[in-house]
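The complex appears here minus one protein chain, its other protein chains still in place.
Up next, chain A:
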């Protein structure tokens, strides 16, 4: 059986579902494409052209699996500016140029571009785009077309428009506004109604169907003119012949001008960011857990944009909303994107004249809704939960974007983030000195398959791409431990991405643990809050890290007591030989079982003194025994990095268990007692379990493995080991 053949068979087997989901997506893409194009002041059909060209080209050449390409909402703002300043023909030229740039981004493997922007700034930019869409279209939705210079003015005039709409006297306006309001109501309440027949057709298509039905009702039943004002009906949907005849040829005469290239760069920036973010988000939804080839997708999107521009269409980007509908309807490969384009062609060829029956306000209601989703109060609420500083970044980006423009807005967002990071850490040198250093180290620990990633200095949006590069080189079904303990500052962008990786790894059967952040401080309780290491940590830790919350739930599940606080009462540890030469600072994150019979904790201790002082954090298990046992130390050869102070002890061989004696170092003073104590049961236990350093001080045992903190998975294993060891001994 060759795998190739198998693939083809699978492809045909999955075809019906892909055709179906392509059909459902095309139902959304049709009204959205018309609306987005009209919102950008382009001919309505240009949105459909973008979706068709995008669907076909990206389906053939793309590198992602279940994404849908087409005109994007993020682009409305920039395209609007481009079309008003340059004129439609030159705007097409700008679109073609941006397509070439996007292709170049793909060829130069710049898929990581999107990682350089702080996530709050991106959120701010998206919210601004949402407000631009909402502000402009809201007036059309209420049949009150206005033209203003400034995007903010559109927003400020919303109350006046509402007031005007209430007092309309012209019947045509009233019907137009009603169409808009009803459509908005459909968009808002569609998801709340759980009816499987109703849900068969997506909300935007309901709007289209209802408005066409409404128009036919007046024409065929009442024999009257459509009561909606002519000016508020979609105009200029040409038939397929006209599309081919009237093709707008791109006009490259403005190529030399500054505003032309300004538009090109703005379009490229937004198109690539929107696509990259969408691809990343859709990858998480992919039921087959595949990884998208981002750079290849960029090349395909660029090519599609060039083609779309020549045919009189808008930019082609990967769109998140349509893609998620696609996944939810059972799409499994790129063919659904292709079929979505095919169905759009069919609609245009067969029904293009019907589309003129759709009232403009109804279409704009769909856009008002998408704009609202981008800038909804929930977005702000979520950001404010993460921290006040993120809110500042968000609003500065938002306002600058609205007031000046997208490129300036995102630059302002990046600069604000940088300044805030500097202010919070009270240092510039931390960033300046270390930003260019390759501060991420990844390797596979000896004898283990899991990957250990250590990050030094600081980790923020400035150098996150280095960490991402390493993490992306790990198959998602493996175990990963990311250690930030050498990092004095970790920002929100990185925390959010770590969370995304965590989700991704869990979904694909791997493990992703972040350690070394428990000692970092933050101002909010949100798991994505930025964290910094302070010389004097706060006494009360109000923010539990993911590791700590996991330990908390572990405690609940196994009926353990959990105390994340620092405990200074650590005398019980000092009579262990291991700590003879070390100073224990404190223990924290303590999990205990049966009144401290078995307890597990993170410990911070230091070796040496004064300038030779070295702080070590580790996870250890302590077992309290009621009986007296001999003092001993059991270790695997070279298992620990450092074992001091055992001088004078000799390796005790156990008769009849040469394998055990070969694999373990058993050290102790009282040879007779120890030989008696290590009976067959105990030896069998140690032989058949993972290696740990085990030390007895006469009435208690100390068990640990690495001189670093353990991940939650390792904690479980260690705890289990301790429980069973306790049973074997007592």
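Here is the rule we go by: contacts are C-beta pairs under 8 Å (C-beta built on N, C-alpha and C of every residue); 3 or more make two chains touch, one makes a residue touch a chain; residues count from 1.
Just so it is clear, contacts and distances are computed from a predicted model.
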Legend entry - Among "Cytochrome c", "Carbon monoxide dehydrogenase medium chain", "Nucleotide-binding universal stress UspA family protein" or "Ion-translocating oxidoreductase complex subunit E", the UniProt name of the subunit that does not appear here: "Nucleotide-binding universal stress UspA family protein"
Legend entry - Hidden-chain contact residue, picked from the options A:437, A:594 or A:724: A:437
Inset, instruction - Identify the residue among A:63, A:250 or A:387 that touches the chain left out of the display. - result: A:63
Inset, instruction - Consider the whole complex, including the chain that is not shown, and state which of A:85, A:251 or A:295 touches that chain. - result: A:295
Inset, instruction - Mind listing the chain A residues that contact the chain we can't see here? - result: 63, 109, 290-296, 437-443, 446, 454, 456, 472-473, 475, 483, 486, 488, 535, 608, 610-612, 614, 616, 637-638, 641-642, 644, 707-708
